[in-house]
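Yeah, one chain of the complex is gone here, protein chain that is, but the others are all in their spots.
Coming up: subunit A.
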Amino acid sequence: MRAVATTTLIKGARSTRSTIALKLLMAASGIVFILFVLAHMYGNLKAFSGEMAYNEYAEHLRTFGEPMLPYGGLLWILRIVLLGSLVAHVGSAVALSIRAHAQRPVKYAVKKNKASSLSSRTMRWGGVALLLFVVWHLLQFTIVKVNVGEGGQTPQITENPYQLLINAFQPEQWWMVLIYLASMLALAFHLHHGTFSAIQTLGFTNTAESRARARVAGWVVAIVVAGGFSLVPLFTVFGVIS
């Protein structure tokens, strides 16, 4: 896998050590993320059903599978799967980016983009933006439970998932709403190309028609996920959810 021009022929090829194997890893981990964001978005929409329903759902996630699983067991399984997927996804993204840069040491003075979409050209920087967002998001709602709103770090807020959510997106914290909306735009871009790309990487687009369908899938996943997530901060800042 070293990027050098040589005159030797490779013997004993190993498919698991190829660039396509890295892409398959990226596609598989990407699909884990897509399934996760779909489920997570569905959960968030419980905020429209009020404090009781939302907190009940949060508690239910923790008691799910008891007594086969310990309290919070399902969440820990999910966290391990997601962390493993993140390592695989980012690891292969970095390896492939390094290869791509090594292959074009001298840039073109003039280069036109004819077929690529903006979303396909921003996968790498967009991915970094998503990673930064995920770090902040986990600090805010899971690890530290940072309450940026009124009431400070009191248990009435940090121990109440619904209150933590509502206080994050009050009009005084309009900038927090902007951070989330911008991140969802980045997610929409990443999913628009990522969904299509994963289907193609898995080898399911062998005709013009199936390729067109995979492109539609990219639009649908991007709009449903990013749109669905954006509803909660928007409806909170405008006081519909309170």
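Methods note: a residue touches a chain if its C-beta (ideal position, glycine included) is under 8 Å from a C-beta of that chain, and two chains touch if they have at least 3 such contacts; residues count from 1.
Simple rule for what comes next: contacts and distances are computed from a predicted model.
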From "succinate dehydrogenase", "NADH-quinone oxidoreductase subunit H", "Iron-regulated ABC transporter membrane component SufB" or "Hydrogenase, subunit gamma related protein", the hidden chain's UniProt protein name
"succinate dehydrogenase"
Among A:L202, A:A217 or A:L231, which residue is in touch with the absent chain?
A:L202
What residues on subunit A make contact with the chain left out of this view?
1-10, 13-24, 96, 99-100, 102-116, 120-121, 123, 193, 196-197, 200-208, 210-211
